[in-house]
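Excerpt of the complex: some chains, original placement.
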Amino acid sequence: MKKKLFNLFVLLVLFLSGGIVNAQDTYPESGKMEPNMSEFWLPQPEIVTPGNIMTNSAPSDAIVLFDGKDLSAWVNSKDGRSAGWTVNNNGTFTVKKDVGDIQTKESFENFQLHIEWCIPKDIAGSSQSRGNSGIFLQNKYELQILDNYNNKTYSNGQAGSIYKQTRPLVNAMRPPGEWNVYDVIYTAPIFKDDGSYRMPPHITVLHNGVLIQNNTTILGTTTYIGFPKVVKHGAGPIRLQSHGDASKPISFRNIWIRKL
Amino acid sequence: MKKKLFNLFVLLVLFLSGGIVNAQDTYPESGKMEPNMSEFWLPQPEIVTPGNIMTNSAPSDAIVLFDGKDLSAWVNSKDGRSAGWTVNNNGTFTVKKDVGDIQTKESFENFQLHIEWCIPKDIAGSSQSRGNSGIFLQNKYELQILDNYNNKTYSNGQAGSIYKQTRPLVNAMRPPGEWNVYDVIYTAPIFKDDGSYRMPPHITVLHNGVLIQNNTTILGTTTYIGFPKVVKHGAGPIRLQSHGDASKPISFRNIWIRKL
């Protein structure tokens, strides 16, 4: 009798925790992948020397995310406190590796984003270990930042790639020490109730004025290992990645966004 | 005999007027429209003051269509001879109304186009009679040029509209005397054998760095009167329109195109 009661208790706990499932609901997991299985080196995008675009002030309807003075629009991604990256006195700010990623206080859906970034002139290293950072759109989908001026890496991991998904159409990098510009048009995904995409996200990117992503379909969230994942989400912040290269961190300036 | 001759005459008239077809092929024509039936004034796009973008030199893989010196990449649209518009000694050129439209010698399919245009400072007139011109993509689809700085017109006819189809998302005009920039990403249509679109053309436009067309579907060729038409075509030139305002013609500079 005690046994019975105990069993009932177990059943109840399982039931409340959603743990009672039919045996037939146990499924194999997919094989574990290695990072380099989703890294494709060929074809390498052609190198294009971009034209000369000067710094662009923000349109009147833009939300200025960095105006050269402070990071008040940003928080630290770990603890939600102050961003903690270094604001320089020349209207730029610089990654501070040990404090981790930063992200906008505000969340966004569809937008046009302008952002400028600069690889330090004395950058060292190769492939992914050379000025690596990234912009996570809606905190989920990474537009890669890297020094790919005379630095080869897998093409779906180079600057302007949708990281580990889609390589840029061309390589329009400026050399270290010069400022690169991304102009991004981002269309947020729309989800079905079951969490799958009714419409996946789309992205168009100009790198230094040169088209590198042309209404590219984003296949899922950025993952370092394995296939992109489809994960239901709502509005999300812009997150900037703090990645390796602590001694030679990259800098940003002139960031603004327009809701679409 | 007279009857016969008369019949022949009727047949000839019908033939010359395209009227001899099989009885079963005679269909009513659509009602004749007036120009203002496809002009929609509301909603008016919000006014956005664009940021400051400086003149942009061409990327290394671009075809330069005007480098400030001559119109050698262009011909007159009427006779295919020299363009005949006025090249100024400040790196710009100006519409010469009496010679008509000009178009590129080369034909294009999918492309990124950069083009700058300037309304004269002392422009006069209102609505469509104020700095009117246009860029015909593949010689068929017009991206409107007009002075809409403090000048209202129907919204699907203002600067940055796909003329008589789709208004711009916002009005990002600079005032007369200042240079406007269009950055255009154009996806050419693909046709079925029967002449209908398998995929219609699409267009993205930044006006002075502000998104005004976001992968907009182009519905058919630009017509001043009536609905857009679906007309099968292949590669086509970029055509610049010579339109009214002979006394105060608009100017262009810094035109380049990249095949996609």
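Residue numbering begins at 1 within each chain, and the chains themselves are lettered A and B in the order written.
Convention: a residue touches a chain if its C-beta (ideal position, glycine included) is under 8 Å from a C-beta of that chain, and two chains touch if they have at least 3 such contacts.
All of these numbers come straight from a predicted model, not from anything done at the bench.
Displayed in place are 2 chains, all sharing one sequence; the entire complex defined by the structure file totals 4 copies.
Just so we're on the same page, only the chains that are shown with their structure count from here on.
Copies chain A and chain B of the same sequence differ by a rotation of 175 degrees once their CA atoms are superposed, given in steps of 5. Remark: chain A and chain B have CA centroids separated by 38 Å (rounded to whole angstrom).
On the chain A side of its complex with chain B, the touching residues are 46, 48-62, 112, 114, 169-170, 172, 183, 185, 187, 202, 204, 206, 208-211, 214-215, 256, 258, 260.
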